[in-house]
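A single protein chain has been omitted from the complex, and every remaining protein chain is retained in its original position.
So that you can tell them apart, the chains are marked A and B in the order they are listed, and the count of residues begins at 1 in each.
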Amino acid sequence: MLEHALRGDRRYWSWVIALMALIGMGTLFYLRQFNEGMGITGLGRDITWGLYIAQFTFMVGVAASAVMVVLPYYLHNYKEFGKITILGEFVAIGSVLVCVTFVFVDIGQPFRGPNIFLYPTPNSLMFWDTIALGGYLVLNVIISHITLGAERKGIAPPKWIKPVIILSIPWAISIHTVTAFLYAGLAARPFWMTAILAPRFLA
Amino acid sequence: MHNGGKIIIGLIIFLILITFPIWYNVANDRAGYSPELEKAVRGDNCIRDSAWMRPYHMDLLNTWRDQVVRQGVRFETGPDGSTYELSLSNTCLSCHENKDKFCDQCHNYLGVDPYCWNCHIVPKEIQP
Partner (left out) sequence: MSVERRKFLKLAGLTALGLAGGASPRALTDDSSTIDTTAATPEGPSGPLTAKRWAMVVDVKKCQEHGRCDDCKVACHLVHNVPDFGNPKDEIKWIWKESFEHAFYDQENEHLPEELKHTETPVLCNHCDNPPCVRVCPTQATWKREQDGIVMMDWHRCIGCRYCVVACPYGSRSFNWRDPRPHIMKTQLDFPTRMRGVVEKCTFCEERLVRGELPACVTACKAGALVFGDLEDPDSEVRKLLAERFSIRRKPGLGTQPEVYYLV
């Protein structure tokens, strides 16, 4: 199926090359940040979390929104949505990967990231955020692999995938709730400290 | 074999490239190189003997790190009864002063790059 991605006309390839040029520039600038330190982002003592975390929060919302196309088909049996649920799952995978990338570039010592798993801290919401996002990624990879494979063969997907898909619906709600709780539990930030933050983020 | 000539030539080039480190060092007469560590500039004995230190100094430093930082235990009594501080910069480097003639000798040869030195000071480098 990968050969579909390698076939295209001139417009397609110019778009791909433009995107890869952007990716290349981003990588080079990230290497500069890795060498010189995060000060080059313009963040400072007063604003410690900036565009990186703002974009991370937005993309978590996009990842959760995948559930919007899955919900009508599986929970409300609205058959017309049957063909596009797979798109929802792929959007979820892509945006969760972007989220993880944003976190990677935002922390000061990215290669110490595994410390979060080596020294689990249940009282920290950032720990639960990694669990929730990682679990969501795994769920969606499994679901999209199975359903896309079944569609490619022209048969219905196996029965056991249905509970997994049903699980991914509350899990999608939970990833954005956990991200909201990240901000909502901080007494130091009264603007964010409200119980209604999770529904606000989800909406 | 289809395209046999090209495959065999390609394999030979691959083998030459992959064994580059071996024949390059043999050609430059470095086959028998072994690192030479400078003797400690002061002190009669290290806190452990070198046969033990060579394989375990990294584990020792890791243990010290957890003891000092996470448990707050900064001093220890050695096997010979003397009390010493659990410190890379203050204890180890007080005798093995020159990092480049001692630590780096093995580390550079083996391509090991411990990040201790990003924070822990080598006194000789600040005050030569």
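Convention: contacts are C-beta pairs under 8 Å (C-beta built on N, C-alpha and C of every residue); 3 or more make two chains touch, one makes a residue touch a chain.
Treat the numbers as computed from the prediction; the structure is a model and nothing was measured.
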Exercise for the section: Specify the residue from the set B:21, B:79 or B:128 that touches the hidden chain. Expected result: B:79
Exercise for the section: Spell out, residue by residue, where the missing chain touches chain B. Expected result: 56, 59-60, 62-63, 65-67, 69-70, 72-79, 83, 86, 89-90, 115, 118-121, 123, 126-127
Practice task
Kindly note down the residues of chain A that lie in touch with the hidden chain.
Solution key: 1-3, 36-39, 42-46, 48-49, 103, 106-110, 112-116, 118-119, 121, 123-127, 130, 182, 185-189
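By definition in this document, only the chains that are shown with their structure count from here on.
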Fill in the blank from the handout: Between chain A and chain B, the Cα-mean centres are separated in Å by 41
